[in-house]
Every structure is written in C-alpha cells, then in structure tokens.
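Heads up, one of the protein chains got dropped from this complex, but the rest are sitting where they should.
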Amino acid sequence: MTCTLGEVKQRADFIVYWGGNPAECHPRHFTKYTIMQKSKFLPRGRKDRTMVLVDIRETKSAKAADIFMQVKPGKDFELITILRALIKHQHVGDDQIAETGVTREMLDDLVQRMKSCKFGCFFFGMGLSMTRGKHMNSAALLTLAAEMNAFTKFVAMPMRGHGNVTGADVIMRWQTGYPFGITFNRGYPRYNPGEFSTVDVLVRGDCDAAFIIGADPGATMPQPAIDHLKRIPTICLDPHITHTSKLARVHITTAAQGISAPGTAYRMDELPLPLKPALKSPYPTDEDVVRRINKAISEKPFWLPEGSQPQMITAQV
Amino acid sequence: MTLQIIDNATCTFCGCVCDDIQLHHDEVRIHEAKKACVLGTAWFLNHTAEKKYPDALIDGKEATVEEAIQTAATLLHEADMPLVYGMSNTTCEAQKECVAMADQLGGLLDSHTSL
Amino acid sequence: MLRITGGKIYDPANGIDGHVRDICINDRGKIVDSVDGGRTINASGMIIFPGGVDVHTHVAGGAMNFARAMTPEDHRRTQAFIRTQSRRSGLGGMAPTTFATGYLYAGMGFTTVNEAAVPVLSARHTHEELADIPIVDKATLTLMANNEIMLDQMEAGEYERAKNVVAWYIWAAKSYGVKAVNPGGVAAWKWGSDAKQMTDSIDGYNSLTPGKIVTMLATICDDLGLPHPMHLHCNNLGAPGNISTTLDTLKHLEGHRAHIAHSQYHAYGGDDWDTMCSATAQLAEYFNTHPNITTDAGAVLFGDTVTITADGPWQHLLYKLTGRKWGNLDVENETGCGIVPYTYRPSNLVNAVQWASGLELMLLIKNPWQVFLSTDHPNGGCFWRYPEIIQLLMCADFRNECIAKLPDKIKGRITLPEIDREYTLYEVATSMSAGPARALGLTQKGNLGVGCDADIVIYEEEDDVARMFSHPRYVIKAGEVVIEDGEIRETPEGREFLVKPSYAPETDEFMRPRFEDCYTMSFENYPVEIERIENPNMQECINANED
Partner (left out) sequence: MTINLHLKQAPSVPLEAEVLSPNVMAELSNSEIRALVVYHGKRQVPLEEFFDVDGERSYELIIHGELNKVRLIGRAMSRGTVTVHGSVGMHLGALMTGGRIEVHGDASDWIGAEMKNGFIHVHGNAGGQIGAAYRGALAGMKNGTIIVDGSAGLEVGMRMRRGTIILGGPAKDFTGLQMKGGTIILQSGAEIRTGAWMNRGTIISMKPLQMMPTFAYASDFNPTFTNVYAKQLKPHGIDLPFAGSDGTYQRFAGDLSVPGKGEILVWQPA
C-alpha cells in the first residue's frame, strides 16, 4: 500500500508522520510534497489537510502538526497494534492504552479521523524502524494501512534517510529478486536478513573480505563489526577519507554523486531522477571504478569450477 | 565573477531527492544552491572540485587508481566469502555494478536498508 | 551467417504451412535469399516457427518490482539460473528477476515482448529494468486512460489538445503506444471507489464517462497513426456479468482499430459469484463479426501466481476474497496498481469458469489473426507456462480430461465441453507469433520472409506438445543461436521499439504549468532521455486515415 509523493500532494487529506522529524531531517517534505501544497482536490492546501505527528518527544515537527501524540519510548508497536484492534471495534482496556502514553479519547478521535478521511497516508521514520522491534514496527504500520483500506483509501511509506538507498533496494529487487541481505555463494541469489545482513555478518565474523561503497560503517556500526572490518581485507570507495578508509587495505577516492558524478538516484517513493553534476571531479566515478574492478576480476579464473553445479537450497523438500 | 548556473539539479542528500535546485558554481565550488534546504545547501557547498585527497591508498600509502583497482580485484577474488556493502551515497549506475560484482564473486550483497 | 536446412516451416505471415524450405540469415541478423559460408543447422524432421511475440505481459517496472519484493517464499522454491563466467544469475517463478525473464522467454522460443502497462512516471525505471532483460526485443505501452491532464482536456472538449497531450506523453515515456486501463475507474479508485459502467460519471468530473474516454482515446490513437492501436483493459474486470460492460465498451469502438487486453477477464455472465458463468460465446461472436478488433486471451492456468494490474479496485476485491497479503501502489495523477498472491484452483467454481473462458475465447474466435496467446502474465498464470495452453488448444482429448476434473456444478456454466476444435501448428504459429506481431504493427517480427528479423525457433517434432513447445531445440535471435539443446548459449542485449508521434510544438509550454501543478518532480526532469534507452529502434507512425 504505497504511492508516489505526488499522490499525497494531490489527494492526501490526512497525513500521519510516525517516528520521524521531517522539519529537521527532510526539511522540504512538508512544503514540497505534503501538508503545505494546494491541489485541484484540496484547493485550500494546509486548511484542507489534517496532520498528526506521533513521536517519543516533541520535536520541531510538532509545531506543524494539528495533533501531536507523544508515545512512550518503545511502545510504538503496542500503540499501532491497539489501533488495529480499535478499527475493528475490539475492546482494549484503559490501562492497556495508558501504558503507551496516550488516552482513549485521543485514540478514539484518531480512529474516527482515519476512517472519515478521503485519503490517508502514514510516513514512518527511523524513530519507528530503527527502535526495538525494528522491521516489525514498520510491518505493523503497513498492516494498519492495509486494513484501513476496508474503510477508505490509505497508504504507508517509509521516510528513507540517506541519499540513494532506495535505488539500491529497487535495483537489487529487479536483478536478484530480493531487496537486501543476499548471498550468491551457491551461484544464485538467496535471502535471509539476520543471516546475510551486514551487521550480523560482521559481528559473527562471517566474511573474509569486504567491499564498502557509499557508506561509512567504520563510523556507524557496533565495535565488534568494525573490529572485523579491521581484521579482513577491506576495500573502500568514497569521495572523502572516511573512518572506513582509515581501517581499509585499499581506499579509492571517487567523485561525489550529483555534485561531480552523473547518473540516476531514486526518490523515497521509488521514482528515479536524473543527476545533474555541476562540477568536474579530478577523481573517477564510482561507476567507473567498480566496473574496472569487475573487469579485473573477470580476467581471473572463475570461482565456480567448469561444469560444477552448486546444490540449490530450495524451500520444498 | 560570473557564475555558471545549472537548473533543476537533483539533491541526493536525503531521500526526498529534490530535483528543482538551482546551482551557481565556478567550476571549482558551488556558491549557491537555490531552493535547497539547509541540509541540501550544506551538502552542495561542502563538496568542491579540488583535489583534497590522494587518488588511492593501499595499506595507507598513496597509490594510483589502477594499482588500487588491481589490488582490490585480487583481494576480492581470493576471498571465500566476500561482502559487498553500502550503496547509499552512490548512483544507480554504480549500484548496478556492485550487484554485478557480488554476483560475479559469489559473495554477500547488502545495503544500508538492513541496518 | 547461418543457414537452416530441411525444416518444416510454419510462417503464417507468408501463408507457408509446413513446407520444407531453407532459411538463410546474414550477419546483420536479417533473413535473406542466400548466404555463402557460415554455420548450417540441419533441421530435417524439425518444425520451424517465427520467434514468439507476447502482445501483453508485465515484466518490468514499479509494480512488478513490488511483486518481487512481496514473494520471497516463491523465489526460494523456483527455478534458479546459476551464474556462469559470462551469464548473470537469476530467479524464475511468479515474478522473475530481469535476467531470468529474458532466459525464460527465450527458452520457450519467444523473442519479442510487449510490456503492457507503464505509468509515465515509472517509465524511466521500467526502461532501466528492460535494459536488464537480455535476448528479447521489447516494446512498452504508456498508461493513459486515467491521466488527469488528458482527462481535463477531454472534459473540456478540447480534442486537439488531448491528442497533443497523448503524443507528448508517448514520447516523454519513450514508449510504443497507449494502454488504457479501466478508463475513469482508476482515477475514481484513488478515492476508494470505482467506475463500472460506460455511462457512469466519474468522481471529480461533470460530463466525462468511461465511454467517452474510450472513444476519444481510440480516435486519438488512430489519428496519431500509432502502429499499435489503443490497447484497452476494459472496465469492470473480473466481475460476474461484466460481459454487458465489455460489449458496451466495444460498441464505443465501432469504426476504430483496437486491441482488447486479456478478454477472458471480461467475458462473464451471471449476477454474482454464485451464478457466475462464461459468456464467451457472445464476446466471440462480436469478434467474429468485427475484424477491426484484436484481443489476447488472458487465459488462466491452475496453480500459484501473483496478480498485479493497474486495476486497483479489482485487486482490493481479490484481497478481500482471499485474505492474502496485499500491496497497492498508486502513481501520481496517472494510474495505480495492486498486487495479490493468488492460487487458481480447479475445485473453485469461479476459477474453473475463468480457466474454461480463456480457452473458449481462443477456440470460439474463428480467426487466429484476431486472438493471441497470453495469460496476462503474471495475472492468469506465468508466461513460462504458455506451452500448457498450447497443449490444451491442440489436443481436445487432453482438454476433455482436464474438464472432467472440474466440479460437477460447472455444467451449464461453460461451453468448453461442446467445442471440438483443435489448433493446427499453423494456427498456433499465428496466435503466438504472426498475429501478435501484426497487431503490434511490427512488420519485421513474426515473419520469416526475406528482409525480416531472423528470430526463429526450431522444435524437434514430438507427440507431447507441451514438452515440444517448452523445449525448443534451437532459438535464434537476430541471427544468433541463443538456445541450443536446452542450454543458454548467448545472452545478447535486445532492442526497444519506440514511436514519436507528432504533436504541436507549443505542447511543452501547455504542459509545463499543468504539470507543475500536479506533479512533484521538475518538468525538465520528467521525459525519459533517449540516451537511456538501450538500443532504441524507431518505428514509423502510419497514416491510418488513408485506409
């Protein structure tokens, strides 16, 4: 249940930001895509829309909201699950509701507004997807949005953080069938987050070389993961000398995307946009360097012996 | 000084990927990013076309790009379980090459999303 | 250079029905009169078809990519293509990866596919995916019938402007033609409702009806001289009794060319799910008397699939019926689409009617140049199961065995048991290659005449028709042997077919303010750059008014 930001701009009369702080992290989200816009269907713009902010603290974004709901830290999953029950007229006790930091009156009002809007939209940020519960918190909100379609039009969309992470997601899906957490060790893509996702792989020490591009795990990951990157040969591509570059065996400086490297980037709603670099970099682009590394690898013996067919791990037995 | 202008440039700092930015630059640095937010402006103004860093480093020593590419290829090729990771701050074109790399290496492939 | 000798050729475009003849191919991948030197394939005792052409499929773009993400459990049980030194890995199944899509199509002898639903905003993304589908040639159709800028012009009665807008969009999306889905209905769905009848008014508009949109859009396609006429997904898909909507829609197309997509889903009688029955006889009768219209079957095969269409209302209905996971994706101002994993079961009466209806249409429409093989992949079944349909068309005995397994209550609801027609090889070649190529206006495809593209499939003749069509001995794409003895030999890049219909130069300036009003990206960044298309192949528009 997702849509492009243009749909939100044109039609959404009810917008909920959950666990995100667009005013400070995505400053133009309000003005360009959501609450401030006027459209054919919502001619009075901001006046025709209701905006709700759900977060654990009153951020700057709360000023822009019609309703601010302060949820107790770590209670997002419980609160969304309560909402799922309430929209189906299931009874949830006052004490149970109070544990999440909000009141029954606030939730009854929210449910009523959700059901009576014409087009509702949830945006969820890292305050939801990166806290205890992680993917299940996001799944909860997506499920709530899906279930709301029994009453009215409702969608949910993640507020993706860094740059072109959406592009990586989209491309991996079409080329491998999976969005992340993939292994090719049997010659075809397999997927299992937790098993093949980077933090877990590094903390357990499951890889014996690492190629890092467009990220700085040396600055952001837990120490055991960083320690493993130091132990193994790490190769790093970045426009700057980063923490990862400093622990890497090989660093290559590359042109910055969109500043001096051309190409494409995906917006958080999976729309691709062309990049228009203003400057000419003295460094090669990521694309060029990775392609050249791939070529150098392809000139070495192929890892699968001629005629060997790795055993597939299939779901059916 | 007359600055060159790029219309409808795309900002990749955050997931909004605003594509209506007007950049004023002198080929070395960007002096103004009209319509960009504070975060986007900082992103555009902090990058320059100057050569601030060495082309490449191998074990902390300066090297040519070609040397670094060959070393990288050798290290990755020798590994039994190489990992290709990141891909947030890069172009789709580079991302496709990264998927091709993991496919060719028989390795692990993961992005920022898994964090 | 390549010479194929001794094979029995089925080339309906040239009226050749099983004659033994040699085929020569030059180095540019074209069929020629004669060649000197090069490889010779001895095809004695084998059957030669022009490469298959899929007139209606969904293989790339936002919705398909969403479906991939939603079905990891299917990827795990499906056929995997193992990486080789030169070939990328991939996964088949309900929503195959791009590389696997190329391998699977080529593997059953298909060399051209038409991606039938591309929202303009997704066009750049779709083209990127298509570039990663190897071997086959591709065309795309732009979704148009719910585009608000165009609808506004139609509402205002500004025909010329609407035509310019359509032409502008086709070129902006770098596509090959126009797809109309559920005209007026998707726009309404964005508010959670639907437009079901041709004379219903549409939410947000005063005088516009689905019927008016259909007629006007068909006229525009004709006037622009698009090689492929309007490709129409009728309103009220999948609903019992929708035959009346479909026939009504067809009446709005009198005097125009048109292609009706997956007509199986639009040929039901009855009043509700309990009384639903096949109404294919009525629909086939219409086709049999109206040669201006072509269609594809949109046949259903029993088993698992994932349904994905731009028809949001139908998808939500499916979700409610099945309770399975549901994804919906709306693209700003243009269209929306929904995604639901689904299992067609012979024991389910509705599914049984659907299964029979697809086959009935293919058997009751007399002219194979009018009705083509399709499952509306992945909606009715996966494209790589086409050989199963061919078997059902060619073998009445096998068909009757399958009918016998349906529930008793099916009696009186379908006409399939009364049909004894069996497709000949010549008719199969028409329906899977020559016919769809002609409907698409791709004269160099589905044709083994001199000067045409050397896209050729060679089968070892055998009694097991399904096996024969799923395991070609050779597949040749643009003169290159890509499949041999069941192995993928080469994975060349395919081409993309485009048209550039003419539009008034001031259309840009007309579009700009309207665009900036509705959309969230810069007007300048919206059209897909021609440089992004891998191997573009421009096709000429025709002047249909002179016919």
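All chains are identified by letter, namely A, B and C, in their written order; residue positions are counted from 1 within each chain.
We adopt the following convention: a contact is a pair of C-beta atoms (placed from the backbone, for glycine too) under 8 Å apart; a residue touches a chain by one contact, two chains touch by 3 or more.
Every value quoted in this text rests on a predicted model; they were computed, and no experiment measured them.
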Omitted chain - touching chains that are shown: A, B, C
Residue touching the undisplayed chain, where the options are C:Leu2, C:Ile41 or C:Met70: C:Met70
Listed residues A:Ile56, A:Val92 or A:Ala150, member touching the removed chain: A:Val92
Chain not shown: contacting residue from A:Tyr191, A:Phe211 or A:Tyr266: A:Tyr191
Footprint left on chain C by the chain that the document does not show: 70-74, 76
For chain B, the residues touching the chain missing from this view: 79-81, 105-107
Interface with the undisplayed chain - residues on chain A: 77-78, 81-82, 84-85, 88, 90-93, 96-97, 99-100, 132-133, 136, 184-186, 191-195, 206-208, 303-305, 308, 310-311, 313, 315, 317
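As a working rule, only the chains that are shown with their structure count from here on.
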Whole-Å gap separating chain B and chain C, where each centre is the average of the chain's CA atoms: 39
Distance between chain centroids, defined by C-alpha means - chain A, chain C (Å): 33
Separation of chain A from chain B, taking each centre as the mean of its C-alpha atoms, in whole Å: 19
Residues of chain B engaged with two or more neighbouring chains: 8, 10, 19, 92, 96, 100, 103-104, 106
Multi-partner residues of chain A (each touching 2 or more other chains): 32-33, 175-176, 179, 184, 186-187, 189, 264, 266-267, 271-274, 298, 304
Complex contact set, residues of chain B against chain A: 4, 6, 8-19, 23, 25, 27-30, 37-40, 43-44, 47-51, 53-59, 65, 68-115
Interface residues, chain A side, partner chain B - complex: 25-29, 32-33, 130, 159-169, 171-172, 175-176, 179-187, 189, 193, 196-199, 201-202, 206-215, 217, 220, 232-233, 235, 237, 239-241, 245, 248-253, 256-268, 271-276, 278-287, 289-294, 296-298, 300, 303-304
Residues of chain A defined as touching chain C within the complex: 1-7, 9-11, 32-33, 39-41, 118-119, 146, 149-150, 152-153, 155, 170, 173-179, 184, 186-191, 264, 266-267, 270-274, 298, 302, 304, 309-310, 312-316
